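Missing here: one protein chain of the complex. Every other protein chain is in place.
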Amino acid sequence: MSSSPQPTPDPGRTGASELIADALAAVHEAFRDLDEGTVATYIPELATADRSLFGVALAGVTGSIYTAGDADSPFTIQSLSKPFVFALALMDRGLAEVLEHVGAEPSGEGFNSIRLDPATGRPPNPMVNAGAIVTTSLVRGDSEEERFARILDLLGAFAGRPLDVDGRVYVSESETGDRNRAIAYLMHSAGSLTADVEATLDTYFRQCSVLVTARDLAVMSATLANGGVNPVTGERVVDEVVTEWVLAVMATSGMYDYAGEWLLRAGLPAKSGVLGGLVSVGVGQFGLGLFSPPLDARGNSVRSVAAAQEISRQFDLHLMHRPDRDVPTLYRSTRADRLRQLAHRTPSQLRRLRDLGSAISVRAVQGTVEFAAAETILRSVDELPSPLPSGERWLILDLHRTSRVVTLGAQLLRGLVARLQGQGVHVVVVDPFERGLLPGVDQELTTFEDAQRWCEDRLLEAARAA
Amino acid sequence: MSSSPQPTPDPGRTGASELIADALAAVHEAFRDLDEGTVATYIPELATADRSLFGVALAGVTGSIYTAGDADSPFTIQSLSKPFVFALALMDRGLAEVLEHVGAEPSGEGFNSIRLDPATGRPPNPMVNAGAIVTTSLVRGDSEEERFARILDLLGAFAGRPLDVDGRVYVSESETGDRNRAIAYLMHSAGSLTADVEATLDTYFRQCSVLVTARDLAVMSATLANGGVNPVTGERVVDEVVTEWVLAVMATSGMYDYAGEWLLRAGLPAKSGVLGGLVSVGVGQFGLGLFSPPLDARGNSVRSVAAAQEISRQFDLHLMHRPDRDVPTLYRSTRADRLRQLAHRTPSQLRRLRDLGSAISVRAVQGTVEFAAAETILRSVDELPSPLPSGERWLILDLHRTSRVVTLGAQLLRGLVARLQGQGVHVVVVDPFERGLLPGVDQELTTFEDAQRWCEDRLLEAARAA
Amino acid sequence: MSSSPQPTPDPGRTGASELIADALAAVHEAFRDLDEGTVATYIPELATADRSLFGVALAGVTGSIYTAGDADSPFTIQSLSKPFVFALALMDRGLAEVLEHVGAEPSGEGFNSIRLDPATGRPPNPMVNAGAIVTTSLVRGDSEEERFARILDLLGAFAGRPLDVDGRVYVSESETGDRNRAIAYLMHSAGSLTADVEATLDTYFRQCSVLVTARDLAVMSATLANGGVNPVTGERVVDEVVTEWVLAVMATSGMYDYAGEWLLRAGLPAKSGVLGGLVSVGVGQFGLGLFSPPLDARGNSVRSVAAAQEISRQFDLHLMHRPDRDVPTLYRSTRADRLRQLAHRTPSQLRRLRDLGSAISVRAVQGTVEFAAAETILRSVDELPSPLPSGERWLILDLHRTSRVVTLGAQLLRGLVARLQGQGVHVVVVDPFERGLLPGVDQELTTFEDAQRWCEDRLLEAARAA
Partner (left out) sequence: MSSSPQPTPDPGRTGASELIADALAAVHEAFRDLDEGTVATYIPELATADRSLFGVALAGVTGSIYTAGDADSPFTIQSLSKPFVFALALMDRGLAEVLEHVGAEPSGEGFNSIRLDPATGRPPNPMVNAGAIVTTSLVRGDSEEERFARILDLLGAFAGRPLDVDGRVYVSESETGDRNRAIAYLMHSAGSLTADVEATLDTYFRQCSVLVTARDLAVMSATLANGGVNPVTGERVVDEVVTEWVLAVMATSGMYDYAGEWLLRAGLPAKSGVLGGLVSVGVGQFGLGLFSPPLDARGNSVRSVAAAQEISRQFDLHLMHRPDRDVPTLYRSTRADRLRQLAHRTPSQLRRLRDLGSAISVRAVQGTVEFAAAETILRSVDELPSPLPSGERWLILDLHRTSRVVTLGAQLLRGLVARLQGQGVHVVVVDPFERGLLPGVDQELTTFEDAQRWCEDRLLEAARAA
């Protein structure tokens, strides 16, 4: 077990964040002695893998990395390159062009399935060898050298460090890759692979021979978790929408013929590799990288699958888990707040404000403003006190406790503002973060007190004018 | 376009929530004239469906329902019963027993695929006919009548109203259901279906003939979105974990051989039916119910798919979308807050507190406390000011702006509390919602001011004692 | 070892025909101790079969029956009913109608394959369960009882004795026949099976439960070998062309996924059954019936296959074996024959005949007149001696040694006669069997001497007239 970066010893040091490394270490400990499965032998270079190796690494979208076990043992990336090169192909060609060459459907078959779509000639998805060969061919490059250089750069950008090829494995792959050759020629014949077959295979074999560690895989998947920005280096590696496409395909097809049950049990997009590697993504949270050579009958790493499922269970990150709503969307100001506000007014102002008071409505919002919260806000203003005889009505939207306003929430709130203003309601927003979420409002202020006073001042002005 | 419930006209009425109905109406309008696809004719009763019908309904987890078009046209539920009866089987038998009889893998084939797992004899998943027949057989009941009664009750509980069977369709299904009979006998022969074949099929055909509307489907899927509690009736229909399993299987297998591309594009679990119905679930947000008879080549409703994808796009709810983090996890109190607190102290207290002040640390947290937020908090207390010579150190965790603390977040914070207390740090929590998230803390208070004062009082006491 | 019928001892008796029974007994002896394979257990009634049972029977098209081992042990006919009921369906419906419902293609799959032709919905061929169920449904009958009665009668007619159903096996089949039910409903759904499913299955299960012995199977297959006429009873059971169709389908599909290698090795049409029965047909020669319960991995009886291949090898009956041509098609009369003929003429006749002699040509034919022989004959008369000045030319076709003239041979010879007569050549045929093969000839006589004399008389007459 190790944690990174290593903080310096210090009298004030609590080492609080070691809790995470401890949790990871506990999972590693729990499955270290699970000695089942067999080591892949499909190329000679692989069969020598030490079956006791077991590394676990977690990289947060915060850029922190935690590891346990053999997280720095290098091995060739093999199938784990597939989602990342798929991302590169999507960057280079766009979704529509990529989908002309490779499907996005789970195949219900193993990683080296040879079945193409009878109508389109496309391989089923980019997570099986056939589809991965096609996505490799879709990476742009004026030469095969350039194409591979771009792939190697991309994998390095995902990992946050330059990566190298294991030359012996590459040669071994190339010499024994007859089934992949068969698949590639079949796709060339069917029209889904249009690039030169041998050159594409050569690039594919080199891509599969890139050396990584569990730590690298954690950072790579954390980059997917983080919307395409490497959380360690801060580099944007791919567009955010590309990460969504990649993760969706990982969710349905990343674990071969265990994909469905994996999503049911672990609830996270993941991809496994023939050498015992596994990446899994807690969207917006972290990336996991695991490595342990012995494989189960479906070709997934026994220890990696067990550990990843346990982490998923402990971290409660199932994609289908309904976010608990701990606090109500709307809250009321406390009496103490109210008293503080009134302290700023003269007695006569207070008297007039009491008469006009119902003209100022307040909706104080907290939590995330997604569909359900926005709908709650909308419903809460379906009826407001009737306007003053002068026609004046005020609404303060206090967003200072909202942690997040999703696109849809912002849209609905903007629609609300427009509708209310159309009905003569003045809208004032409170946002200490000055996020400018609702550009058209009458006023945006950073504290509720300021907003309250601003509205009252306008009211008093209007009353004076009347 | 219609909205429900209908608010009474009123001078104060703004009709703000009509914004949602308007959005739905716009989507309905956009695809109403998309006149492609063919109407299913596999049983005579179905072929008479009016191809112009098009209904859209959305039910929020708040219990509100919005509709557009023919949302109240009844049709038989057919394949859309599958996820709900799967849920019932999971309630009755548990995941392990259900998975002995039916897999959870996408099949890459159509809804009436006859392929069973060669090793286990199981149908691929509960979303194809074969798997659905098995899940129907797993519903408990002392008699076939009781079994069907429980299914009908369950569908009604999901929909929030009693449902009925269309007798003519049932008879028609039963008479023409030879392929389903074939599938059922095959599974009986393979051992995955152990119940009586004809009785199970009879129940299955009746289950498929239950009449629903797009509105019903919206409520049914909103119940899945809401963790198993019907948001309209408030009834818990199934356990929350069951909804996660059902939604995971819908995500990989709900749209037949379009499942993968659907998840890529729409990003939501969904299920389509042969009559043109479609349900889609915004987890924790809402359920969609759509209905339009003409089907595309894969058997999915042309208009329903187009409308659901558009809604998904507009509502920005792709499962793989990284939640935007609008606000930092930690925030600092404003100077005004600070000034207000100090107003309660005598000058000598203030003087002594200034000397001891560094002994009280504050971490004010906002937003959702998931892994990344919790990690940020942990890191932020990796180092605290050195303890007083008396050994005293205080930490105030101000959670009053946290909207949600996920299981993992609470676990990590509880671990943090235990670790800090083990190092002699006193921990005080501020939570106006009194959620009791961190049971072991030294004190839990509802406002930061109270917490601050409480700590200061303890400090002053300790200083006095020293 | 036994032979049938048993001749009575007699001083003149040589027992020559025991040679055949001895050969059979030797084959039986050779494989009796081949104790490999497993006994089918797919219905409970079958699993009790005695694995040591081994019966061999051979029935000649002459009506003789030879047996060795347990040739009189009864067992249920199961799959061995398929070719015979296929024959009945062909009799009842004709080839075209039958082929609308079932294909004639080898499937490359096992006996219980569920794969139907995607375009036509037809099962691949009548030798797998699916196709056999369809052929059963095509047998005519006003009621299911009548249909089965006709099947039972037919099987009895093939066997040469009334057959019965094993009631316990029938019940067992019916109760456990879910896979067959599945197949039948699937075909009903696909339109290839149009009869009532359950009634058809009931008949099929009864048909499979008919009790036979290896001896019965030998007679049944000898009936196919004999062009549809039971060689023991003399009854015509089916038309000759029907036997050709049945045997062709047996040749490509009778041995399931061993069909191709079987035909390569054994060279005979055959059909195996799940209880260890096997029929094999030496077309025009004999039928074999074998029985031994233990099956190999492909479901064929281990001992039956070994014994049938050995018999085929010994009897040298490979369908693709080129018939040896032991004797030349044309032969010359011996000088002795010639002398005898001349003894009947006066010296002056002999003198005149010597002058005219070249006007009479002779072609003496022996063996089978098929294509190659007919072509040899034609070529041999491409040139004849020039006609007499009077225009007279004679050709004697001496067929007295031809054992067989196939349709094609007769056609070509008839064409030859017409062509020669058109050129003024008189044609005389010698056929002691008076087969009337060449109806248009000038004269047909039973001995060459008569023909010679007849031609000479005509010649002499013509010379006189000149």
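In this document, chain identifiers A, B and C correspond to the written order of the chains, with residue numbering beginning at 1 in each.
Simple rule for what comes next: contacts are C-beta pairs under 8 Å (C-beta built on N, C-alpha and C of every residue); 3 or more make two chains touch, one makes a residue touch a chain.
Computed from a prediction, not measured in an experiment: that's the story for all the values here.
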According to the contact rule at the top, which chains on display are touched by the left-out chain? A, C
Just one of C:41, C:314 or C:390 touches the chain that is missing; which is it? C:314
From the list C:195, C:219 or C:249, which touches the chain that is not on show? C:249
If I consider the whole complex, including the chain that's not displayed, which of A:104, A:152, A:197 or A:399 touches that chain? A:197
Contacts of subunit A with the absent chain, listed as residue ranges: 114, 178-179, 181-190, 197
Considering the entire assembly, which residues of subunit C contact the chain that has been omitted? 7, 10-17, 19-20, 60-62, 64, 99, 103-109, 124-125, 225-227, 240, 243-245, 247-249, 251-253, 257-261, 263-264, 267, 269, 282-286, 314-327, 334, 336, 340, 366-368, 370-372, 375-376, 378-379, 381-386, 401-408, 411-412, 415-416, 419-420, 423, 425, 432-433, 435, 447
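Rule of thumb we're sticking to: only the chains that are shown with their structure count from here on.
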Between the chains shown, work out who touches whom and classify the graph as line, ring, star, complete or other. line
A CA-based fit of subunit A to subunit C gives a rotation angle in degrees, as a multiple of 5, equal to 180
Just grab the chain with the largest centre-to-centre distance to subunit B, centres being mean Cα coordinates. C
Calculate how many whole Å lie between the centre of subunit B and the centre of subunit C, each centre taken as the average of the chain's C-alpha atoms. 71
Two or more other chains are touched by the subunit A residues none
